[in-house]
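A single protein chain has been omitted from the complex, and every remaining protein chain is retained in its original position.
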Amino acid sequence: MKLRRIIAIALAAVTLFSVAACGTTNKKPSDSAKETLVIGFPDSINELEAGQEGSVLQYYIQQIVNEGLVALGEDGKIHPALAESWEDENSTVWTFHLRKDAKFSDGSLVTVEDIIYSIERSADPERSPSIAYFYPEGFKAEKLDASTLKITLPWAQSNFIWSVSNNGGLFVTKKEWAESKNAIGSAQDLLLGSGPYKIKEFSPASHVTFTAQEHWWGGTPQIKNVRIDFIPDDQTRLLAFKQGDIDFAFDVPSGQINDYKAVSGTTVETYKDRSYVGLTFDLSVKPFDNVHVRKAVAYAVDAQGIIDSILDGHGEKASAFTAPEQFVTVLSPDAARAKLNALTHYEYNIAKAKEEFELSGEKPFSTTIYYSNSNQRLGKASLVIADALKEIGITVDVKETSLEQWLNEMGSGTKGIDWMDYRPPTLDPAEIAIWFLDTTGDGTNPANWKDESVQPYLEAVYAKSSAEGLEDLLKGIDIAQEQAIYAPLWWGEGAVAYNSSVKVSGFSSYTFLSQNWPKNFTLNK
Amino acid sequence: METLTNNFEKKKKLPPISIILSGVFLLIIITWVIFPSVFAPNALALDIKNTKLPAGSEGHLLGTDALGRDVAKMLIAGSSSAMIGPVCIAAGSLIIGLLLGSIAGWFGGFLDKIISAYADLTLSMPSLLLAIVAAAIIGGGYWINVLVMIVLYSPFDIRLVRSAVIQQKSKPYIESTRMFRLNSFRILAVHIFPNIAMVVMVNFFLNIAYGLMSMSSLSFLGLGVGPKEADWGRQIADGRELLTQNPAVALSAGIVIILTAVSINLIGSYLLERSGVDE
Partner (left out) sequence: MLTSKLKYIFTRLLECLVSLVFLSFIIFSLLYLAPGDPAKSLVGVKHATPELLAKIHAQYHLDDPFLSQYGRWVKNALSLDFGNSIKAGYPVVDYVAPHAAITFELVGLTLLLSVIIGVWLGVVSARNKGKILDKAIDLSSLAGTSMPGFALGLVLLYVFSYQLGIFPMYGIGDKSNPLDVLWHLTLPAITLTIGDAAMLIKITRSAMLKEVSGDYTVFMRARALPTSKIIRAQLKNASPPILTSTGLFLASLFGANVLVENVFSIPGLGQLLTSSVTFGDVPVVQFIALMLAVLICLTSALVDILVYLLNPNTHQLSQSTKI
């Protein structure tokens, strides 16, 4: 008899289940009054705070929820956010005049105390491990009056303004609220900020939804609801787009561009995404301390061939380890491109590669290239490189590792040739250079490169403004490339696809990093 | 009674057509494994000028993959990584099973307790999940996965051998050999193993099928062979992104895995039936 009951329960469950099935099939996203913009991202997160993991997706999310003192505009320039204006003395003492009408999404006013609290929160490596570096040891943030804030740095840092933007290291939240929560960024304790949107729901590794908030100083945004779906698998994302589950697909892989185009009513836009992909040689690994070996490898890689086959032509052969579009605050991309192309770099030439390898005096040797499993393109490119290096006497094994392991071992003296794939979150032209060219200590750059001669140029970059320090920056890059410490391969090209229910104006590599980014979208009724 | 006569009748008949087909299919796979260079010379040669060709392209029956490698050749070359690992898993697990299982069954006592506890513990754990976690911690790799699988598969063999040994031990003819104080190893080897050989062999066979599925699952998750090698599980993972350009990459590997596993299982359960062992 007990069994009968079990069967009865089971049957009841099945019935319920079938009802569920019927109940939801008809209830496809109601398109009658389109109020929600649905974006599909090729990445996934389990928590919302950019300060914790610092993934780019978290930056996109916090961008519209939490504000910094300043923000990035669509033009690539710094714009006011919580600060209306600011000035600096010798790039060391920074004074910010705050907006008086800024309110958090719960309706309370943003105070200087909240901002100072948020800055300290960001500078604390225990709370914000991935952004704490934005604030140098010994900096001081103090309140001058109810609407003035002073930050004193221990040394001159011309690019500090990026640190207090929400593209760098500041996401202002309410002190009283933050102190009362212990799981900020989780599904229970969503973020509280003063940005144009507030988070409605967060389902880790699945999606996050936003609604426009009425208290934003810039006025209530046009698009009422935004939903971001995390779909790491490219194939699934394509299928979801085809079915109309998402309106806008970000970072469409080059190999799928034609598949997206084949969906009727779809617009595919490509844009330079400012990313840099190249090889880094670890000078502490023999024989890569030999400049001729490095040059031989640099000559042997057919970057254009890789772009044409593996990237389906979507990429630009690189002549430097920073993309031309990264200079947008100081130069037009074409002007920057011309300057970068004039820097020393080694074009594909297998004869020269053999010549250099002979010059090096090294015997044929073998090495391993590792790539992260989150970047299968680099795996394929590795196989192509291995094929080419075989010709000059270098045997290459290719191995896949997890992203964490790959990052952990970067510059650790174990990988002679390593991939570098980096998309700068800020528009600071020197962002990559201040890492690559820092030869002051152990592991300060990924190549274990120790050459004092480049330091004066780097110091000049720190002290001068971006425009004034441009020539120093280029000279520094040239020194590194002349020695073939880094072998640039390509500058990335991104693609986005959207269906006829949305219109997008002027999509660029920093659209999702700019103030109130949903304003670039219009929903077609 | 009924089953006995049934078996007797079956022995006179030819094996059913499904068994013959499975056998032929497995023979083909085995020849691929033994002579890869005959059927697929230079299977791993890249050709970045001819990538993602669809199936049926000239010179490429199943098209090419994202690196311009011939899919049909990759399939043939992938057979060795698909089969050799699982055979080693089954063999390793068999050896451990025979060794520990007969020790536990024959000597009993404390040794039995320890060995059985180990087997019970491991058997109650989700083996595939443990394999995935272990592979992820160690960083994966083909032979590491084989070792992990042997550790996780052997408890079943241990149990099988142990209970068979215990069953045989109590039979009068063994009791009598013990009276003659024959040495344990000799009794086991001469009198007991021949009696349990069939069960153990069938299990060996079925383990190959399980091994194939587990190993290809790990490869699919990127925890198996490196990108340079040919492997069916890997081919499915790589082929996912080419589903619209050349579906043959993923589909052909998927079909071959399923057919191989089905063939092994069919033959395994056929042998089991013929051996008259009750499931």
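As written, the chain order gives the labels A and B, with residue 1 at the start of each chain.
In this section, a contact is a pair of C-beta atoms (placed from the backbone, for glycine too) under 8 Å apart; a residue touches a chain by one contact, two chains touch by 3 or more.
This structure is a prediction, so every number in the text was calculated from the model and none was measured.
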Contact with the hidden chain (one of A:Ser85, A:Ser180, A:Thr220 or A:Gln243): A:Gln243
Residue among A:Leu57, A:Met410, A:Val496 or A:Leu513 touching the omitted chain: A:Met410
Residues of subunit B (touch criterion as defined above) contacting the omitted chain: 18, 120-121, 123-134, 136-139, 156, 159, 209-210, 213, 216-217, 220-221, 233, 236, 240, 243, 250, 254, 257-258, 261-262, 264-266, 269, 279
For subunit A, residues in touch with the removed chain: 2-4, 10, 13-14, 17, 19-21, 23-25, 27, 44, 46-47, 49, 52-54, 125-127, 129-130, 132-133, 137, 182-189, 201, 203-207, 229-233, 236-237, 239-240, 242-243, 245, 402-405, 407-411, 435, 443, 446
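Quick note on the criterion: only the chains that are shown with their structure count from here on.
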Rounded Å distance, subunit A centre to subunit B centre (Cα mean): 44
Subunit B contact footprint on subunit A (complex, rising order): 233-235, 238, 253, 255-256, 259, 305-306, 308-310, 373, 376, 379-380, 382-384, 386-387, 397-402, 405
Residue ranges of subunit B in contact with subunit A within the complex: 46, 48-49, 51-52, 66-68, 136, 139, 222, 226-228, 238, 240-245
